[in-house]
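There's a structure below that I have some questions on.
The other protein chains are all here in position, but one chain of the complex has been omitted.
Now for chain A:
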């Protein structure tokens, strides 16, 4: 028994393997190479029978917090129970029923002075200098109260919370949110998970490039084996897009009304509604890239989709009931794709004119891929997940993928871009590569005829390698037992659909996987976020404890807690 104990100790210190505890994402990432010794649950005393008592039913509520919406629901469900927004109507005083006034629906709201586009509709923004955290707390508290009272309908038993957050968040904002959840909703513990990782989970992947086109900014996160490895962001996101749409509608309305009447100023709701209803994005990039060289085989397909002028030009009639007088305007269908074009891709601007934080999406994705290590890049580039509210815009995903593909074709994976003579060399190298590629392909097709000619020996580089019987056998074995070959696909640009971060969180909670960041209520109330361990990684395997019958600490309890990526 003593030797067994010694071995157990060694194994515990060697690595954090899985051994009977509920698995964690990070554990799944590492291959457990250590022996699997059984873990004696510390709650069950040495002489008691195992089982029964220690599996406390941990029930979760799954929340996802974004800057404009909060989603909430229960694990194992495919859609959230509620999606709550932070519009003007949600911010009214109690007992203010003006939104039910039939006249009110026809009035257009004006933007307040000095207020940014859509500021009233945000829960928070990352620039905390402009944020009243008290107001954030008020808004969030009211939304959560609605979620609990109207949609969750829970009994009195307190529930743990699985909280999906963006991976970078100011600590004061986080503690505002945690204050509400711990204080007003009595959560015994809150588990934080970052939304790109959860989006990856909801796509069924382990590594991915997650492009989250959110409200204020687009966040490109490279996730490798369930860990964030790289992150880039740009301000080209929903806010810019809807502002651009409002400009378009204002121009269309100004054309419509006769002179003399006051200039129309479309409200946020109207622009948002038009965008979500009839907004779209051209799924093929414009062909004015003269420098772009497509391989001979693919170019005709791309050229085929030139903007064929349709006669009559299709158009969409948009009602404006809030306008005075209520009106309808007819907008050419093609123009409804322009806001997405200008705000997300900015095709007319040279690359050097962009500031660091406003790169167009495809360039941002390309640069993120470029800065990844080669093997991670190989995995990520064929697992591009586009998510976030704007990604529902029809045509946008196709467009982004096509643009990225074109960029890769054009530039390859060379971080050196335009450096005088270097660029010429670059072109040359690319062309050479392409020629070799073409040559190979042609050879592949003509192989039969060539092999008929025994006199000309193939160069060594083009010869088929000798087949190793053992290699073949191993490959067979791997095929039968291991992952199917499609799991290791890489090296090409490919988009993968995800169900979204909330669904990922729901899946994670359903499988009872515990995250790295788990905050206990008592500890949080004592120290706040300051109580977190400075280390980013905390051993998630419970430390071995003496097995005496007096041990009563819960199995799940940890000595310290960390903030992980949020630290």
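Note that a contact is a pair of C-beta atoms (placed from the backbone, for glycine too) under 8 Å apart; a residue touches a chain by one contact, two chains touch by 3 or more; residues count from 1.
Methods note: contacts and distances are computed from a predicted model.
Visitor: Select, from "Large ribosomal subunit protein bL17m", "Dynactin subunit 4", "DNA-directed RNA polymerases I and III subunit RPAC1" or "Lipoyltransferase and lipoate-protein ligase", the UniProt-recorded name of the complex's unshown chain.
Guide: Protein name of the absent chain (UniProt record): "Dynactin subunit 4".
Visitor: Hey, which of A:188, A:204 or A:531 is the one touching the hidden chain?
Guide: The single option touching the absent chain is A:204.
Visitor: Just name the one of A:235, A:335 or A:510 that touches the chain not displayed here.
Guide: Of the candidates A:235, A:335 or A:510, A:510 is in touch with the missing chain.
Visitor: Which residue from A:95, A:325 or A:465 sits in contact with the chain not drawn here?
Guide: A:95
Visitor: For chain A, which residues reach the chain that was dropped from this view?
Guide: Residue positions of chain A that touch the missing chain: 3-4, 18-20, 23, 28-36, 38, 40-41, 44, 50-52, 55, 76, 78-79, 81, 83, 85, 91-98, 101, 104, 109-110, 112-113, 128, 132-135, 137-139, 141-142, 145, 148-156, 172, 175-176, 179, 184, 186, 201-207, 272-273, 276-278, 280, 283, 314, 316-319, 333, 386, 392, 394-398, 401, 476, 479-484, 486-487, 494-497, 499, 503, 506-507, 510-511, 513, 528.
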